[in-house]
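Supplied in structure tokens, the structure appears directly below.
Removed: one protein chain of the complex. Kept in place: all other protein chains.
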Amino acid sequence: MTLALIVLLPLFGSLLPLATDRRGRSLCALATMLAPAIGMFLLWRHAEGVFAGDTLVQSLPWLERVGLHLSFRLDGLSFLFALMILGIGLLVILYARYYLAKTDPMGRFFAYLSLFMAAMLGVVLSENLLLMMFFWELTSLSSFLLISYWSHSTDARKGARMALAVTGGGGLALLGGVLLLGQIVGSYELSDVLASGDLIRGHALYPVVLVLVLLGVFTKSAQFPFHFWLPHAMAAPTPVSAYLHSATMVKAGVFLLARLYPALSDTDMWFFLVSIAGMTTLLLGAFTALFKHDLKGLLAYSTISHLGLITLLFGLDTELAAVAAVFHIINHATFKASLFMAAGIIDHETGTRDMRRINGLWRFMPHTATLAMVAASAMAGVPLLNGFLSKEMFFTETLQQHQFGNFSWVIPLVATLAGVFSVAYSLRFIHDVFFNGKPVNLPKYPPHEPPRYMKVPVEILVALCLAVGLVPAFTVAALLEVSASAVVGGELPYYSLSIWHGLNLPLMMSVVALVAGVLVYAWRRRLFEWFDGLPPLDGKLVFEQAVQGAVRRAGQFTLLLENASLQRYFAWMLIAALAVTGFWLWQVPSLKGSVALSPVDGVTLMGMLVLMAGALATAFWHRQRLVALIMLSVVGLMVALAFARFSAPDLALTQLSVEVVTIVLLMLALFFLPHRTPTESSSLRRGRDWALAGLAGLLVGGLSFAVLTRPYETIAGFFIENSYKGGGGTNVVNVILVDFRGFDTLGEISVLAIAGVGIYALIDGLRLRVPEFDSMGRNWARDPHPMMLVNLSQVILPLALLVSVYIFLRGHNLPGGGFIAGLITAVALILQYMASGEQWTTQRWGVNYHYVAGLGVLIAGLTGLGSLALGYPFLTSSFGYFHVPLVGEVELATAMLFDLGVYLAVVGATLLILANLGKLSGSRAARELL
Amino acid sequence: MNHLPVLPIVLPMFVGALLLLLARADMTFKRGLSVAATLAQIPIAWVLMNQAGDAVQVYAAGNWVAPFGIVLVVDRLAALLLMLTAVLASASVIYAIRGDDSLGRNFHSLFQFQLMGINGAFLTGDLFNLFVFFEILLIASYALLLHGAGSGRVRAGLHYVLLNLFGSALFLIAVGTLYGLTGTLNMADMALKVAQASEADMPILGAAGMLLLIVFGLKSAMVPLYFWLPRAYSAATPAVAALFAIMTKVGLYSILRVYPLVFGDEAGALAHMASDWLWPVGLLTIGLGAIGALAASTLNGLVAYLVVLSVGILLAGITLGSHDAMVGSLYYLVHSTLISGALFLFSGILARTRGPRFSVRLIAGPQLPGGALLGGLFFIAAISIVGMPPLSGFIGKVLILGSAGTGVQAAWLYTLVLLSGLIVLVALSRAGSTLFWRNDGVPAAGEPLDPLRMLAAGALLACSPLMVLMAAPLLDYLDATASQLLDHAGYIDAVLSVEAVTRGGGA
Amino acid sequence: MDTPQWLEWLVAALILVGSLFALVGSIGLWKLPDFFMRLHGPTKATTLGVGALVIGSMLFFSAQREGISLHEVLITIFLFMTAPVSANLLAKAAMHQRLKRTERTRGEPWKQ
Amino acid sequence: MRLRSKWLPHPLLSLILLLTWQLLMNATSVGTLIMGAILGWVIPLITHVFWPNPPTLQRPLVLLGFVLRVLFDIVIANMQVAKLILGPTRQLQPTFVEYPLQLTHDFAISLLASTISLTPGTVSADLSDDRRTLLIHGLNVTDADELIRTIKQRYETPLLEVFECSRT
Amino acid sequence: MELLYSIMLGVLTMSGIYLILRARTFPVVMGLTLLSYAVNLFLFAMGRLNTGMPAVLGRADGYADPLPQALVLTAIVIGFAMTAFALILALRALGELDSDHVDGKGDQQ
């Protein structure tokens, strides 16, 4: 897995600079170079095979289900890119060693750079498309870190964010495209995908795939209209720009274009989409570059333009155009990297990048100037330099196009026009910086040549420009051959790399471009004035405003839905519930089922009318809260009676006890709350609410009627049969609670205990204003503890405890049980609190109700645990009948113990709630007595 | 007799109750007990995962077999969620013991009861018992949400509590109707009964089933029932919010448990009735979650919306219905839960570091000590949650999208998932660069980084790369999980064939 | 077990009387002109009415089963114990609220 | 009372509880007696903290007579009240009467007040702060002094005997 | 009887829901209480309406379905706990936000 190693080395190598950061800058840089250097070596080891035309695929199966494998590929194209990434990477590291200031954390910088390098290598070396996506997004992320390296600067942050949003977003689209590709082909392995070109092009989803992939490509390669992020990425340190915008990041897009060329190209759609995007970008970039006063800004737009050129070449969709594209990728990487480095040197030495201030540097740094001028000439396409060669090929290919029909002349025209501007801005880079009078107000003056080794990378790159330009056949030919044939996926047609092809139309185009370019530069002042008069169109501003607008609108929209109004939320929920249930109920043929209705008797009718009246009265009079509360307790009582009426004595008992405790609780709360509810909702709103409520009533009533009139089969028989046999009790409801479904009950008392604890926590630290007057504005009555009540409550307590015991003990066989008994005890104790006061009672009854509640849950749980020892499941009950002399048969059941737990939990939780709530008003009575 | 299935419920119950008895005991002791009990859930869940791998484990509580008694059912899915809960809870409780637990009363007791409720909801095979466990987890969550009180929490808590009370009422109506027509509460048994239901009963059963969906929808925070969540989650204490990351999944789990089983292939007119609704709801949830994330003004608010968003993706994924989609959804479920938990914890750490003035509001704040470490970890978490490589979110998204096929459904899903990814990317990069890079130069007024808190958050975050590295075995497990989940007959058979222990059973 | 005829009659009479007393209490509650007067109806008539009913029920169930059924008497005792206290508290509340009395009323309620 | 001790704080209460238990169980057997005895012993032990000032019974027999008289009066009273309620209500003469108390023990006063409430056309409306005066509302009182006299003679005197004979 | 019972449930539900839609905590809690009554009665009725058939062995000729009764018992208890919590939370909200509005709007006085 040497290929994987090439990727992984810089990935893990990113830790080295962090480790060596404090040991000196040179060591740090050297440590960073280690991984790419080894990578170069590994690459060289494979060179022979690559140049022989072999495609090396190394694969490690990983996630079969996802189709994601650790498979890497080395062919001409990936070799070329890996070479550029590693080579220029090494040069950039060397350069950055001198570029970075002492205050810049170098370790972090190199770590990011290594990470980025690994990601790029991953992109170009992946055989598996999903694996490539891995690295693709990693390039976005690591470039985000690199661009925002000077994170204290607003421009850096915003530039990085924009780059991430655009390229990362494009990556998401690409992911979609890749996934679809995988669906179509049935594999994510490039070998399979590249071999399935016809299948893909013939698939219905081809347009979608193409658009999604191109979105990824165009965003990454800064093609119009996604180009705007690139100039703002110039906020990065210059080594980053030199690396990202010459050989790597932006080249990832065109790399992918090249990589998927066999699978996706050769359709009209490809041609139009790619070539139009490329053409627009080419012209726009070249044109804008001329007007940038910022040195790096110029180079940035130039980069955009050249990427447009490469894209256009791929779009032209001929094999020779593809060759030209690959060739230009190489050339652009060399001259643009060197130009960025040169710009960095100038920035480094003068303290500014503004070309209006930087003038006549030739005098101060002739060496650097020479290098920059050669590189800029290459950029302009001056003969004898590498840029000229690929540009000639480009011009040639633009003339071969006929797909635009009668408008085919547009392409060469645009190409020439772009060439004109390209010459003009290159000229500006040379003339405006190194000549053109004296420097104006430089932050660092006088500038001088940079450190020796800072120039070395530039020298190497410029030498390459020259070498390729002069003797292409001995330098680049072989590499171009293998890489281009990897792109087109087969034999290449004949092409010539010679400098002189005779006096032909492409040469004429070059001449026109050169001459017109010089003229344009000469008339630049007028042009600048004209340009300044244009309305400013900054992609960054548009983007920022778009994002801010989106954020604002998102905020407004979110507030619209989530307006923090509970009433609205309730209404949503109700409507949702009504909609989904209504949908089904609407389809019911007849709500009434097959079971005949049973007769109504007068008393029940009366009871139910009272119940309904109580309910309606509660709703109608809810503004007078105490009145409503009284009506509510009428409903509670009637509900209890209904339970009794329909054969559920246990429920009646429970309902009665719970109801009183609830009312007491509500009253306790009402003391602090306003006694009247203000009228707040409009009559329209009330109408809507009644309507919603009515529909909900219809729903519940309808469901109930539907079920009640339908026949019925249930598992109830089992409980009745086994209640005594298996549960040892004759009160089936109770046996269900403590035995058949003891788990429910265990949960239920847990709920009680938790509620008690939670409420205790809520009350803790709560301070409420104690109302000094009653709802009618009068002073409260004087007597806090009416004597008759005090005396009676004292009598009732022991009796109530006795009744509790009674209810508790009989529960297993007759209506009753731990829960009801617990509530009776609780109510009796609450009566003490009501009659004699919280303090009085607490002084005499210092029980910590936490313990009681906790103990209850523990006892119930431990009872359940007991059965484990006997090898039975949790909560298995056992019971037995024992003969006690004189007393007779006595039943002992573990269920009773469980019920004791229930009892304690109920008592504990109820009093935890009520008694503590009583504390809220503090010792008002005591204060008043003083 | 294998008693392990009951342990994830009973252990926290005992510890919770015990902690009540120890209400006044030394805090260190209570913390130790709570942490130990929570950590113990991990090995328990691990063993259960292995046991469930062999066969669906059925435990008849009280030795009453289905459908009469309450059975606990441990299949791979339940075990997986137990494990997820255990991991998340461990990190949360470890985070909490550094001080968050003493903001209010009885934190650890409530925390344990919360675990009891969540685990119970995962384990029970009985619909009414599910209601009970829902109530346990709800009441505990009410208390935990309000832990530490304060106006924000109270405001959000009030809505959360009241809406859920209403939800509980709907739950009971739904369960009641289902019982009234099928005469059973056991889900496996109910599946059989629903399949045999008469034509005239079908719409009623359908209405009840859909009512249940509203209840689960409220818990799982789907459109239009999620409105309570962002404020509630961002108001909660970080440890609590992190634990709450599992809560929406309880709702989803319930959907996953009930609908394919009871209203699945066999249910005639009711077959897959939830899917028709859930698909658009899922997509809408994705969209609204993303929009909310973009609009968020605090970090934890943002994360809360990410929770909503992940629910949308999961709903859509589940609704796709295929085996592959299920695998993808489950993977994404695990991933999103752990990472949103991590983000909540980081958010808490950040709030402490930035001091109360700035907290996690997305405004320029003070210079952060250890900002690089925190920022780096945040960066990783953000990558993971956005679904960018090389972390688990990427794999999750690839799995779900890859299972969507190439039809109309896929078009919708791709569009929404990818667009929401972009929006979240923008939102998170804005948030991150503001929080970690923009500063107004003043030194932090907050606390230094606490190693234990960092460990808790970091451990959750570490799950993301771990889920990538261990993706192969994990996906194998999920693959089998999906098969088990889609094998309704097997589930029903396992539940209804459980036998009572006679004569001591043999432990 | 069959209930003897005479006992049934007795029980019937008791519960009828009890119901009628309860009715009287409710009539009083509805009819009397002010709160303090209305207080008399339920506290006495209804209490006694229910007392009679309970005794009737006690006799009935004593006949139904072996041994006598006395526990119903607890209800009566309890009502007799609590009714005065309820009345007392309600009267205090009414005085506190300074409810209107019929003009014929002699004497003054106390300030609370 | 010698029986009263730390271990049996309220023998009377214990007895009442034992009896009540028999009533509740609706049967008397060895089992219920034992259980009743246990409860009668334990419950007062638990609750005696709530009885800071228990009444002392001097003459139980007098109390029994008092109870019977009150029961009789209740029946009569109800007949009268029924007549008043069913008849024309315009002629009723509602009156607030202030009744001077002789009883001093809380419990005894409560008992008297309750008795008054249960009997002919009277309701104990309030007790003065100094516990010397009882405010009574009569449904139809023609002569207030007569009412006071009747109450004093029929009810307060026996209660004084039962609870506070030493002071009479 | 079934129709009457259903109408009663409908009215009960309607009253409860109307109150739930109010803007103040206290009416909402009352509404939830009403609603829980309705729900309990509903759940209870799922065992059908039986007269004189308490599920106590040996005390009647037939037995009503005891299971819904047991469920309702559990539901009542849980409902009580929940109502209590909501109510105290309303008090807490009053303390913290100085308002009894469900959204904590500070418009007291």
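Going by the order they are written in, the chains are A, B, C, D and E; count residues from 1 in each one.
Please note the rule applied: a contact is a pair of C-beta atoms (placed from the backbone, for glycine too) under 8 Å apart; a residue touches a chain by one contact, two chains touch by 3 or more.
Heads up, the rule we're going with is that contacts and distances are computed from a predicted model.
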Looking at UniProt, which of "Xylose transport system permease protein XylH", "Anti-sigma regulatory factor", "Branched chain amino acid ABC transporter, ATP-binding protein" or "Multisubunit potassium/proton antiporter, PhaF subunit" names the chain that isn't shown? "Multisubunit potassium/proton antiporter, PhaF subunit"
Could you list, sorted by label, every displayed chain in contact with the chain left out? A, C, E
Of A:294, A:347 or A:838, which sits in contact with the chain we cannot see? A:838
One chain isn't shown here. Among A:663, A:795, A:870 or A:887, which residue touches it? A:663
Taking the full complex into account, find the residue in A:211, A:507 or A:626 that is in contact with the omitted chain. A:626
For subunit E, which residues touch the unseen chain? 51-52, 54, 56, 59-60
To test your reading of the contact rule: which positions on subunit C touch the chain that is missing from view? 3, 8, 11-12, 15-16, 18-20, 22-23, 25-27, 29-30, 35, 38-39, 41-42, 46-47, 49-50, 53-54, 56-57, 60-61, 64-65, 69, 71-72, 74-75, 78-79, 82, 85-86, 89-90, 92-94, 96-97, 99, 112
In the full complex, subunit A touches the hidden chain through residues 602-603, 606-607, 610, 613, 617, 626-627, 629-631, 633-634, 637, 640-641, 644-645, 649, 652-653, 656-657, 659-660, 663-664, 667-668, 670-671, 770-771, 774, 780-781, 783-784, 786, 789, 796, 800, 803, 807, 814-816, 820, 824, 827, 830-831, 833-835, 837-838, 914-915, 917-918, 921, 923-925
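In this text, only the chains that are shown with their structure count from here on.
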Intersection of contact partners for subunit C and subunit E: A
What's the minimum number of touch steps needed to get from subunit B to subunit D? 2
Two candidates, A-E and A-D; the one with more touching C-beta pairs is A-E
Would you mind checking which chain's C-alpha centre is most distant from the centre of subunit D? A
Where subunit C and subunit D are represented by their mean Cα positions, the distance between them in whole Å: 17
Calculate how many whole Å lie between the centre of subunit D and the centre of subunit E, each centre taken as the average of the chain's C-alpha atoms. 40
Mind pulling the subunit A residues that touch 2 or more other chains? 564, 566, 570, 699-700, 703, 707-708, 712, 714-716, 719, 740-741, 744, 747-748, 751, 754-755, 758, 762, 766, 782-783, 786, 788, 792
Could you list which residues of subunit C touch at least two other chains? 81, 84-85, 88, 92, 112
Touching pairs of chains, all of them, please. A-B, A-C, A-D, A-E, B-E, C-D
Please give the residue numbers of subunit B that touch subunit E in the complex, ascending. 128, 132, 135, 138-139, 142-143, 146, 149-151, 154-155, 157-159, 161-162, 165-166, 168-169, 172-173, 175-177, 179-180, 185
Under the touch definition given earlier, write down the residues of subunit C that touch subunit A in their complex. 81-82, 84-85, 88-89, 92-93, 96-97, 112
Of all residues in subunit A, those that touch subunit C in their complex: 774, 776, 778, 781-783, 786, 788-789, 792, 795-796
